[in-house]
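Take this structure, written in structure tokens, and hold onto it; I'll ask about it next.
Incomplete set of chains, arranged as in the complex.
Each chain carries a letter (A, B, C and D) given by its place in the written order, and its residues are counted from 1.
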Amino acid sequence: MRIKPLGDRVVLKRVEAEEKTASGIILTGAAKEKPQFAEVVAVGSGIVDGKEIEMEVEVGDKVIYNKFAGTEVKIDKDEFIVLKIEDIVGILV
Amino acid sequence: MRIKPLGDRVVLKRVEAEEKTASGIILTGAAKEKPQFAEVVAVGSGIVDGKEIEMEVEVGDKVIYNKFAGTEVKIDKDEFIVLKIEDIVGILV
Amino acid sequence: MRIKPLGDRVVLKRVEAEEKTASGIILTGAAKEKPQFAEVVAVGSGIVDGKEIEMEVEVGDKVIYNKFAGTEVKIDKDEFIVLKIEDIVGILV
Amino acid sequence: MRIKPLGDRVVLKRVEAEEKTASGIILTGAAKEKPQFAEVVAVGSGIVDGKEIEMEVEVGDKVIYNKFAGTEVKIDKDEFIVLKIEDIVGILV
């Protein structure tokens, strides 16, 4: 069972706030406006009102997104966030 | 007696918050922004101001929607939510 | 004396909150966002700024509308609501 | 001395809240969102930003308008309201 996002939405799976990446870097959210790190697990069609929105992310991307955006969903033990592509601000590369 | 939704609206029937699905998974809303699970029971024409909005759901779909969206209606014992397609964020597949 | 609604507006006459319908069903508004049941008594031209808005309701329709929308008017003993078609969410059929 | 309304504005002269009409009907504003009855005394050109807005009322019409809209003006003893056509919801006919 998984979530198929509608329109220009993306499903993210939260990455632990202080995760150690392969390169040994610690990711932490800044104090004032906590950034959010998460992994893309599903990408919507990008079609909204007949127009195509460019979905600039792919499944597997680690992304930074707006803290207050989206809808949280818990399925079994996993936590997901469904949010619009416009609320993803950047990709970690 | 049933509700025919106007324009780009959809009628949902609430699914119990902690329902056990066929595959045995428990669905629960996350704490911070409670997701809402519901089943689509009617889909509007999708015509708004002469433009056609893509109605990406079908009757029978289990969907996740924005908690604060829509109008609640009780007919006999059943509870329905009438809301716009834009407030449905994803489909459980 | 009656109200002719302008543009994409509709005139509704309130239906008693706990009305028993022909089929014996009791209509009641849900607690959180009280739905409103009313009967359409007049429909505007649908012309707004030279564009035609589709007026998806007809005189006699029982409709559900947004609680906080529109302007209430009392003529003699009757209570009417004048509101835009976009604030009517569905028709009871 | 009179007021020439600009653009899509209309000048109304307030009708007493509990006026007895020719047909003997008492007009009163409902409690929650007091409707406002007034008579149209002047109608603007309807031109706004080069586009023509349909001015659906005529001088002499008794109209219902949004309570919180417009600018009140007192000239000598008379009270007028200058408001946009979009804030007139219906005509008494």
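Here, a residue touches a chain if its C-beta (ideal position, glycine included) is under 8 Å from a C-beta of that chain, and two chains touch if they have at least 3 such contacts.
None of these values were measured; they are calculated from a predicted model.
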Complete-assembly copy number [criterion: all chains share one sequence; 4 shown]: 7
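Everything that follows uses one rule, which is that only the chains that are shown with their structure count from here on.
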Whole-Å gap between the CA centroids of chain B and chain D: 41
Computed distance of Cα centres, chain B from chain A, in Å: 23
Two or more partner chains touched - positions in chain C: none
For the chain B and chain A complex, residues of the former touching the latter: 21, 23, 25-30, 32-33, 35, 51-54, 56-57, 64, 66-67, 85-86, 88-93
Touching residues on chain A, where the partner in the complex is chain B: 1-7, 9, 11, 45, 47, 49-50, 70-76, 79, 82
